[in-house]
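The other protein chains are all here in position, but one chain of the complex has been omitted.
All chains are identified by letter, namely A, B and C, in their written order; residue positions are counted from 1 within each chain.
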Amino acid sequence: MNKEKLRAVIEGNIVSGTIQFLILASAVVFVLESDSEDPQAPHFILLDSIFFGLFSIEYILRVYIEPRKRDFIFSFYGIIDLLAILPSLFLLPGFRVLRILRFLRIFRIFKATRFILAVDRLTEALNEIRRELLALVILSLMLVYLAACGIHYFERVEQPEEFGSILDSMWWAIVTLTTVGYGDVYPITPGGKLFTALVTLIGVGLIAIPSGLLASVLTEARVERKKEENEEDVENGSTESINK
Amino acid sequence: MNKEKLRAVIEGNIVSGTIQFLILASAVVFVLESDSEDPQAPHFILLDSIFFGLFSIEYILRVYIEPRKRDFIFSFYGIIDLLAILPSLFLLPGFRVLRILRFLRIFRIFKATRFILAVDRLTEALNEIRRELLALVILSLMLVYLAACGIHYFERVEQPEEFGSILDSMWWAIVTLTTVGYGDVYPITPGGKLFTALVTLIGVGLIAIPSGLLASVLTEARVERKKEENEEDVENGSTESINK
Amino acid sequence: MNKEKLRAVIEGNIVSGTIQFLILASAVVFVLESDSEDPQAPHFILLDSIFFGLFSIEYILRVYIEPRKRDFIFSFYGIIDLLAILPSLFLLPGFRVLRILRFLRIFRIFKATRFILAVDRLTEALNEIRRELLALVILSLMLVYLAACGIHYFERVEQPEEFGSILDSMWWAIVTLTTVGYGDVYPITPGGKLFTALVTLIGVGLIAIPSGLLASVLTEARVERKKEENEEDVENGSTESINK
Partner (left out) sequence: MNKEKLRAVIEGNIVSGTIQFLILASAVVFVLESDSEDPQAPHFILLDSIFFGLFSIEYILRVYIEPRKRDFIFSFYGIIDLLAILPSLFLLPGFRVLRILRFLRIFRIFKATRFILAVDRLTEALNEIRRELLALVILSLMLVYLAACGIHYFERVEQPEEFGSILDSMWWAIVTLTTVGYGDVYPITPGGKLFTALVTLIGVGLIAIPSGLLASVLTEARVERKKEENEEDVENGSTESINK
């Protein structure tokens, strides 16, 4: 009973809001700390101790209120919550050698996904189209591979620095097919340009499909959800506008 | 009664067309004024006075014909209409010190949204998917944050100017993940390039989802609208092609 | 009767194929002519005369077989067919002064749209969403305008060459919001970079909506078409799989 009350408090607006604020503050402090000249300054140590303390209390309470503790500990959020506090331990005298691992604190922001309401819709949609996604990812990687091999063939003589190896050419392939196009590497031979024209006209479309697919499936799920709600309304007697 | 006639005139084609022309002219004049060597030239002052006068009359009439004046004044269009005239007041002798705020006149173009017929469909669609949008925005910001932290780690030694701080690296993250890719900053270390490859292949898709989602929902709403129209047709007796 | 036979010949595969080949050949010759050192070389004049002759015969025949000649002449294809032959006349002695207008021959390729089967589906879909498209185009232009004003404000002092006027800044706005990102102009001040981050995260999505919308509507029309075909099948007695 006590646990249920505690759960209500933890999942209530005040605690949730506080945790969200702490996550954001922690992210901001991480940036300031990294960009400061003295990342070991006392105020950074102090702030990190506060985050450590509060996130630890949160973690302990979450484990405490959970009936199936093991399940929670090894769930996505359980691991994220643990990762959010562990790196701060490396400041303790005995763990100095692991201090470099403190950068793992950046994963604290994943704690925020717990509070994003539609994240489960996104993961559900991703799960729905996982086969198509896998196919598209493999095809995209094949395209990157073939594009790199092709451009290497056309440009290696003229630009040995940039396209001298297939691995180097892969950098060009990624930057081009995602349409980022920094302009640090680009073909200069007529053959390389023609090849690039063909590859981009096909490839740019291929790489854009997954996000269109996800958008479509999210909408499909929304239509489904609406229809179910309507049907429930009908069953509950509130028969409007829907023809029997 | 008089108000209703006035409303018909204001919302009629002639006045609407005139206001649209004035909004466009005002935007053009603002550009010419900013780009001229003497933005305080008499003809600019004169033109602005004309826009001020006409937009003021429009605002006063719109308030006058509105039965719930307070509601209108604090509505989106009420505020925009006010913002369209206020900045011109800063030319008056007593307000010279606020002259710099005259750039607020650029918001005059928002008055034009009143005349775009499908804007309400867009805002409705945005409202429909506000949860998914919020989730995608937060995830995108998390991605920008993680990408900036990652590239900072890989490139800070080689390119301290560009990637020396996480804040600077965020500029790279935005330019890359939106696929703008100016080419002013890009990774040069193998690790940074590999990291960029991973981040762009995932991130470019993530950032493209919202517009696909909005497009899908707009189409869904269109299908819905059509079906309703058809059903109304049926109820009105014109039963064609629709099976019982 | 004769006209009907002629129409069958003109719209038959042989003549259609020949015209398509001529359109393509004409486009290739136009490129070769423009890129050659002597665009007035005899073989170019000869080739152009051939295209002129054959397209003229085609035009005359098309007008001849059409029962409503005036309607055809002022239709899209009528105008295009005329534009495909007129510019060649400027080679005649009396029209030398208009020779510069011969570049209008590039519009010959629009003749090809007659042979693309799905073009009417595209135009139909465009017509369906014309209101949303108009709204999105106006909003995009407003965004370009506001982005240009904003970046001008932030960057004019540091980069007077590139962002000294709003008109110049519009070039940056277009190149950035379409995500082309040549890298010839980009912000360098912190304020300008922050502003760019905000504008691109919103704007890149806005400008991508129309093509997603068109794709959705094309699919919607396809579903519609399929359903109708199925219903016709049912009415024709071939009742499969569709529950009464």
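Assume a residue touches a chain if its C-beta (ideal position, glycine included) is under 8 Å from a C-beta of that chain, and two chains touch if they have at least 3 such contacts.
These figures come from a predicted structure and were not determined experimentally.
Participant: Applying the definition given at the start, please give the residues of chain B touching the unseen chain.
Facilitator: So the residues of chain B touching the unseen chain are 179, 181-183, 212, 215-216.
Participant: Counting contacts across the full complex, list the positions on chain A that touch the omitted chain.
Facilitator: Contacting residues on chain A, toward the hidden partner: 128-129, 131-132, 134-136, 138-139, 142, 145-146, 149, 152-153, 165-167, 176, 179-183, 186, 193, 196-197, 200-201, 204-206, 208-209, 211-213, 215-217, 219-220, 231.
Participant: In the full complex, which residues of chain C touch the absent chain?
Facilitator: On the side of chain C, residues 27, 30-31, 34-35, 103, 106, 109-110, 112-113, 116-119, 121-122, 140, 170-171, 174-175, 178-184, 207-208, 210-212, 214-216, 218-219, 222-223, 241, 243 touch the unshown chain.
In this section, only the chains that are shown with their structure count from here on.
Participant: So what angle, to the nearest 5 degrees, turns chain B so that its CA atoms land on those of chain C?
Facilitator: In short, 90 degrees.
Participant: Compute the distance, rounded to whole Å, between the mean C-alpha positions of chain B and chain C.
Facilitator: So the centroids are 28 Å from each other.
Participant: From the mean C-alpha coordinate of chain A to that of chain C, what's the distance rounded to whole Å?
Facilitator: That gives a centre separation of 39 Å.
Participant: When you check chain B against every other chain, which residues touch at least two of them?
Facilitator: Each of 179-183, 208, 210-212, 215-216, 219 in chain B touches at least two other chains.
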